[in-house]
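Structure first, then comments.
Left out: one protein chain. Kept in place: all the others.
For chain A:
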Amino acid sequence: MYRLTIRTRAGNATTIAVALLILIGLALPAVAPRSAIQDLFFILTMLTLAQLWNLLAGYGGLISVGQQAFVGIGAYAMFAGVILLGWNPVVAILFGGLAAFLLAIPFAYLAFRLQGAYFAIGTWVLAEVTRLLVAQWKTLGGGTGTSLPREATSAILGTDTIRALFGVRDAAARDILAYWLALVLVVAVTGGIYWLLRSRLGLALAAVRDNVDAAGSVGVDTGRLKWAVFLIAAVATGLTGGLVFMQTARISPDAAFALTDWTAYVIFIVVIGGIGTIEGPVIGVLVLFALRAALADYGSWYLMTLGVLAIAVMLFAPKGLWGLISARTGLHLFPVRRRLTGPKIEGGN
């Protein structure tokens, strides 16, 4: 007599629109100039990081400011795979994910002893420790960093085909490959999170976010859930790190473990767009990209503008831009709400 529905018309429309966008995105390198592909690469990788931070903070309640540790370790592991083991960079990206997983275990073990603001500071400290340790790694350039060898960058899996297909040079072919991989990664990560939220784990995550004690009192294993979310986010963040630095082909501890690039911007994206929603980071990354393009020549004014904007949104629209839109229109592009339909329920049919 009673039924559970998650599907909505808007949700179905989104699925179709996203499928179309993916197809267009795959075909885009045929017509788009190299600079547009590079911009899109930035947008897609930042969106991936933002979705992952949103999973941690917006759904898991884990406010980490140490995610740059996983970007960095993923990037360095990718470089190690290429330079020390002679692997193809694309394969070495997977090694980056593995390294992030291995780092995440002691990282979480230590950080989970702390709560709230202490957890946030703890993750930051752990990320700094990781950076300092990696900077001691002389074979990978120590504190000054190193570059991918030319033989490796020109022989990346699939670039031959891309060169032949689009008639472009080595460097442009590498950009196109990186862009495609970024597209696959962002779809896999966003799709994975969407699936997670619609599974029973999504309910558990929301319960833990709203009230940890009450979640435990209805049988949710809150400790295991935190571990699972943290490990998933770490692995995917490591993969993203490997990919980003495959594209730049140059690495240094300061760049790979940059708090501003890999965590501060990411938090900005999530806060501006709307924390705890899948739509929020999508809007947030577009805002960040527009601001970056408009204010690129103004140096530190750029960062100050970001800061002021973030504070204004936190004060006046704590649910972000998507929160405003959603409240006005009642729209949810990625519905995760379980509705009970049946007799005697208000709006139930």
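Annotations
Rule of thumb we're sticking to: a residue touches a chain if its C-beta (ideal position, glycine included) is under 8 Å from a C-beta of that chain, and two chains touch if they have at least 3 such contacts; residues count from 1.
Heads up, the rule we're going with is that contacts and distances are computed from a predicted model.
Only one of "Branched-chain amino acid transport system ATP-binding protein", "Cytochrome c oxidase subunit 1", "Aspartate carbamoyltransferase" or "glycine dehydrogenase (aminomethyl-transferring)" fits the UniProt record of the hidden chain, and that name is "Branched-chain amino acid transport system ATP-binding protein". Summary of contacts with the chain left out: across A:204, A:235 or A:269, the touching residue is A:204.
From the options A:151, A:213 or A:297, the residue with contact to the unseen chain in the full assembly is A:213. Hidden from this view is one chain, which touches chain A at 1-4, 200, 203-204, 206-207, 209-211, 213-222, 276, 337-340, 342, 344-348.
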